[in-house]
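Take a look at the structure below.
Only a single protein chain was left out; the remaining protein chains are all shown in position.
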Amino acid sequence: MNMSQTVMVLLRRELMLAMRRRGDVLTVLFFFVIVASLFPLGVGPDPKLLRLMGGGVVWVSALLAAMLSLGRLFASDYADGTLEQLILTPTPPVVWITGKILAHWLVSGVPLILVAPVLGVQFGLSNEALGVLVFSLLLGTPVLSLIGAIGAALTLGLRGGGVLVSLLVLPLYIPVLIFGAGAVDGAMSGLGSEAHLSLLGGILILAFMLTPWAVSAALRISIE
Amino acid sequence: MLEGKDLACVRGERTLFDHLNFTLHEGELLLVQGANGSGKTSLLRMLCGLMAPEFGEVLWRGKKIGAARESYHAEMAYFGHSPAVKEDLSAFENLDFACRLAGIPVKREEVKGALGHLGLGHCLNLPAKSLSQGQRRRVALSRLLLAKARLWILDEPLTALDQAALKLVQSLLGEHLRQGGMALLTTHQPVMIPGITPKILDLSA
Partner (left out) sequence: MINRFNKYRYASPATFYRLAGRLIPWFYGAAALFCVAGLYIGLFLAPTDFQQSEAYRIIFIHVPAAWMSMFIYVVMACWAALGLAFNTRMSFMMASALAPTGAMLTFVSLWTGALWGKPTWGAWWVWDARLTSELILFFLYLGFMALQSAIDDPRRADRAGALIALVGVVNVPIIYFSVRWWNTLHQGASVSMTKAPSMASIMLVGMLVMALAAWMYTIAAALSRARCIILERERNAQWVAQMLEAEA
């Protein structure tokens, strides 16, 4: 069987599982919305300030939501033995790991992208900035899933794995945050966002090529 | 042929076993015995390739399993402590996905046949969360029938099974061995398969 078929089968399985556990998907989504809505309550309703902060706030919320959803990536497969069986398939681990990360992004990243414009409107972002926000999330959230997968794989089965994963992963998320929020800022201030978006795209390509290997090594370490 | 050469296993700071040698030929059954904590599960995971031995090597048809990973995994089926059955999927979906991911496309009829063989014909479309522990283990065991692997590595396949299922699994093992398959298992129950004298590997010794 070729590799794209494996990825397709895995995607179908993961989406089916997510459909049967819709609650988990919605929890992450509502977390995203709530965190973003807390900021105006914390700093006050001044529209000028909110417009200035909007892009950054939505991006920080996306970072936190992505991190929160990492627990779903490997933990249940690890607990019920599916992960061992996946490792023991003839398919190279990098292939199905990529499939799993892709599925994770579809389930927890894409909903964030769909809701983000609503949050952007709450912060008074311009139409152009809303478009840039969506596009930057489209480039950036897959990176969050990719890098996060390393942390999720390393902390499998550990006490306090959830908090630990944040300590490992959040510092590595910083470049995505900077370029993602920077792109929205660029659109708002009229400085342009092309440079930010191309850097974000570069990071995506790099992460896509490298992280599955790191995740594969991490899973081997954790499963021994 | 599966060979273990001079294997050593260290867990934490304890050496569980060292200088372990064995060979397993077609049609042979190897029983791994030993007290709790003597490294039975570790040995099995080592033979699968889930764990690297501290020393020594595992050979499949004369090649190191790390080097021949793909062909080895295609011919080997592992049954571990956790049955790898997803609660949210039905018995059929569980087996169907497991086989497809392992690169073996299966028809619905075959899955039905395998489940029926293990006495779970009526559970085909039931979600696994409604099945008992023993039934889940049987779902996992029916994967062995579908995978058609040459080598079975089974960790405690007989726990949590009722009398009927015990007999059934032993007859499945007999069938597999008579067709030239190989099996390696740990168990605390006596294994009786007509016409087969199992080799014994005792880790406590």
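Going in written order, the chains are labelled A and B, and every chain counts its residues from 1.
Please note the rule applied: a contact is a pair of C-beta atoms (placed from the backbone, for glycine too) under 8 Å apart; a residue touches a chain by one contact, two chains touch by 3 or more.
Treat the numbers as computed from the prediction; the structure is a model and nothing was measured.
Asker: One chain isn't shown here. Among A:11, A:49, A:134 or A:178, which residue touches it?
Answerer: The missing chain is touched by A:178.
Asker: List the chain B residues touching the unshown chain?
Answerer: 8, 10-13, 15, 18, 54-55
Asker: Contacts of chain A with the missing chain: which residues?
Answerer: Residues 150, 154-155, 158-161, 164, 167-168, 170-172, 174-175, 178-179, 182, 185, 199, 203, 210, 214, 217-218, 221-222, 224 of chain A touch the chain that is not shown.
The rule is simple: only the chains that are shown with their structure count from here on.
Asker: Could you tell me the distance, in whole angstrom, between the mean C-alpha positions of chain A and chain B?
Answerer: Roughly 36 Å, centre to centre.
Asker: Where on chain A is chain B touching in the complex?
Answerer: Interface residues on the chain A side: 1, 6, 9-10, 12-13, 16-17, 20-21, 76, 79-82, 84-92, 96, 223-224.
Asker: Which residues, counting only chain B, touch chain A once they are in their complex?
Answerer: Residues of chain B touching chain A: 45, 48-52, 69-71, 73-74, 76, 78, 80-89, 93, 97-98, 100-103, 105.
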